[in-house]
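Every protein chain of the complex appears in place save one, which is left out.
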Amino acid sequence: MTDCAALFAEHGTSAVSDALDRLGVDGGLPGLAARSSARRVAGPAFTVHLEPVAPGTPAPAADYIDDVPAGAVVVLANAGRDHCTVWGDILTEVALRHGVLGTVIDGVCRDLDAIRALDYPLWSLGSYMKSGKNRVRMVAAQVEVTVRGTAVAPGDLVVADASGVLVVPSGLLDDTVRELRDVLLVEQAVRDAAAAGVPLRAARREHGYNRPPLSGARP
Amino acid sequence: MTDCAALFAEHGTSAVSDALDRLGVDGGLPGLAARSSARRVAGPAFTVHLEPVAPGTPAPAADYIDDVPAGAVVVLANAGRDHCTVWGDILTEVALRHGVLGTVIDGVCRDLDAIRALDYPLWSLGSYMKSGKNRVRMVAAQVEVTVRGTAVAPGDLVVADASGVLVVPSGLLDDTVRELRDVLLVEQAVRDAAAAGVPLRAARREHGYNRPPLSGARP
Partner (left out) sequence: MTDCAALFAEHGTSAVSDALDRLGVDGGLPGLAARSSARRVAGPAFTVHLEPVAPGTPAPAADYIDDVPAGAVVVLANAGRDHCTVWGDILTEVALRHGVLGTVIDGVCRDLDAIRALDYPLWSLGSYMKSGKNRVRMVAAQVEVTVRGTAVAPGDLVVADASGVLVVPSGLLDDTVRELRDVLLVEQAVRDAAAAGVPLRAARREHGYNRPPLSGARP
């Protein structure tokens, strides 16, 4: 797992996504943008499933951060809710002390000033300031969740950078690494040819940049 | 007022929002993001109500900036219109000379390069370049307006930072300060305990981080 994570973090979401395309798998989580830190991260998902509560219902802050292992990426499945936040400065401080790599929110965070000052990597739909306390509650941690329409299971590898967030299913890590290595070879060959003055259309043709889609590939 | 503003600017929107939650008040202005400057601001709202005009109708640029006092935050209620702008470089230059702290737009600004070069704090839905002249006109200044669904009256205290924009009703400043001081004590106690190695769930429980909602609290 560690080797995959390092490899995926080195090459970023685009190359890993191309590897997934060759497997007919779409791991993209659309709509999430980097809000803090320029660092790329890759690590196993620690998932948290949240749900709203009716107004006036007591709902404590979600208590899961003590259980997140070093090297993981927290994935907060909050169904795109942007009326309240589910991540802030105290969680960031604890996460950094525990070696957590970053946080992905299908929703919004707060304390973005502090999170940026700590250079903690975070992807979300945006930011706001209202607390999630008494607005949403944790249903469960480390269960399969749906984030931006894509299923994310505990241990799936999350890859995130300035382009967005991608998830590699844990059962496909070896296949993805194999395809990724070939994607990288082709890209480097095209890049080198173009740098040497070969027109890009010729470089792409020569090095097999275009491959037909898998039959049955998802759009 | 000045003391409140300094206190709110020091602690930012999250803590002030938690204080408002304890009072059952929702002062958040959703959808507004910081577009220029990393500075937090807090100051009384100077409100401007804008409305669209029919195509071909003469509508001069809104003339209010000469009346905005030092220390105020301009709040432009333009109902989310993004087809034309209601703030730009000349207004920014005048605002800075007058000691205006920043501008909040339920709509869009232009001249964002220049505004950033001047490090002038501004929150909006985004940016564009088309003039508001002959597209929108000022109905009135210093009247109660609705911004992102929330009422803002002249003199309400606007607090804004990287997380977004919050408004504290002028009649609730003392109550908000009282609650804020307790929010800060609890947060610091939780933070200190967590830094000392106490699990966050225990630190939260020990220091009463979770409080039930007020009955009748807004969602």
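A few comments on the model shown:
By written order: A and B. Residues from 1 in each chain.
By definition in this document, contacts are C-beta pairs under 8 Å (C-beta built on N, C-alpha and C of every residue); 3 or more make two chains touch, one makes a residue touch a chain.
Please read all numbers here as calculations on a predicted model, not as lab measurements.
Contact with the omitted chain, checked across B:11, B:135, B:148 or B:204, is made by B:135. Within the full complex, the residue among B:24, B:60 or B:99 touching the omitted chain is B:60. Touching the omitted chain from subunit B are residues 55-58, 60-61, 63, 65-66, 82-83, 85, 88-91, 93-94, 97, 109-113, 116, 126-131, 133-135.
Even with one chain removed from view, subunit A keeps its contact list with that chain: residues 12-14, 16-18, 21, 26, 28, 30, 33, 38, 40, 161-164, 166, 187, 190-191, 194-195, 199-201, 204, 209-219.
What we mean here is this: only the chains that are shown with their structure count from here on.
Relative orientation of subunit A with respect to subunit B corresponds to a rotation of 120°, obtained by superposing CA atoms and rounded to a multiple of 5.
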